[in-house]
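Of the protein chains in this complex, one is absent; all others appear in place.
What follows is subunit A.
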Amino acid sequence: MKRAGFSTKWMPILLLMPQLVIIAIFFYWPAWHAIQSSFYLQDPFGFGSTFVGLDNYTDLLGNSEYRRVAIFTLVFTVLVTFFSLAIALLLAVKADNVLRGARTYRTLLMWVYAVAPPVAGFIGLIMFDQSWGPLTRLAGFFGWDFVLGVNFNDTAAAMVLVSVWKQIPVNFIFFLSGLQSIPRSVREAALIDNRSATGRFWDVTFPLLAPTGFFLLIINITYALFDTFGIVDTLVKGEPGNNPMTLVYKVYVDGFRGNDLGGSSAQSVILMVLVLALTIFQFRLIDRRIHYT
């Protein structure tokens, strides 16, 4: 809020109106509705609903399948976040090293950012096709009988691989511009103090990159939780069955397919709380981040 602003009364209200109206109708109303219906048991055929208090929540927490999905989501998120950050960091450090061609590599590595998650999943389906998929053959070469969509672990591995592949470009771009914004003088000083490249990386570059890393950590967790929906849905071909799925996918499956509106809403609310906690965490980190720069 600037000092020298305008003081017209109706103007700002007029300017804010479109945003506020859209948010009220398509954000607050549904969010409120989700919280509300998580306390009700709804008849799947639309004949009224009964207030059941926290039953939907206790049902979920006592449900072994929900726990299984939650544990899978946790493992999946950890793997996707770790590998996409690690590979992107490695590539960014290398691209920053080479004097010529950093831009070329950036262009080559950026493409996949623009690929939609379900299309990435579709490419995964092609790569892991049962009879002729190149990656299935590669796995077969090492004696791994890869069965996408049937074997739980194999499907999970494909999900992680495709999700990591899809997320590397974003992390790469952030890491590379983080690296390139480290002042030359700092690098030269480090070069004098420490001859080994590995030592320089861990003592100087890595701490300077940590703020970017924290920020990306949150971005990646949110990505693994929510944006992988299209990948998961395509890889299991819309038939969850015994296949692995993430919490968001379960909200969709239970609510939209299974018509368990109360249970699905309760799951939504649990996810909301999770995201809320993540965001508060993120804001604190961004606060800290400002001190770095």
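The rule is short, and it goes like this: a residue touches a chain if its C-beta (ideal position, glycine included) is under 8 Å from a C-beta of that chain, and two chains touch if they have at least 3 such contacts; residues count from 1.
The rule is short, and it goes like this: contacts and distances are computed from a predicted model.
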item	value
Listed names "Biotin carboxyl carrier protein of acetyl-CoA carboxylase", "sn-glycerol-3-phosphate transport system permease protein UgpE", "4Fe-4S ferredoxin-type domain-containing protein" or "Gluconate 2-dehydrogenase subunit 3 family protein", with the criterion being the UniProt name of the chain not displayed	"sn-glycerol-3-phosphate transport system permease protein UgpE"
Contact with the hidden chain (one of A:His33, A:Arg68 or A:Arg284)	A:His33
Where the unshown chain meets subunit A, residue by residue	1-8, 11-13, 15-16, 18-20, 22-23, 25-27, 29-31, 33-34, 37, 87, 90-91, 94-95, 97-99, 101, 105-119, 121-123, 125-127, 129, 131-134, 137, 165, 168-170, 173-174, 177-178, 197, 215, 222, 226, 229-230, 233-234, 237-238, 248, 251-252, 255-256, 261, 264-265, 268, 271-272, 275-276, 279, 293
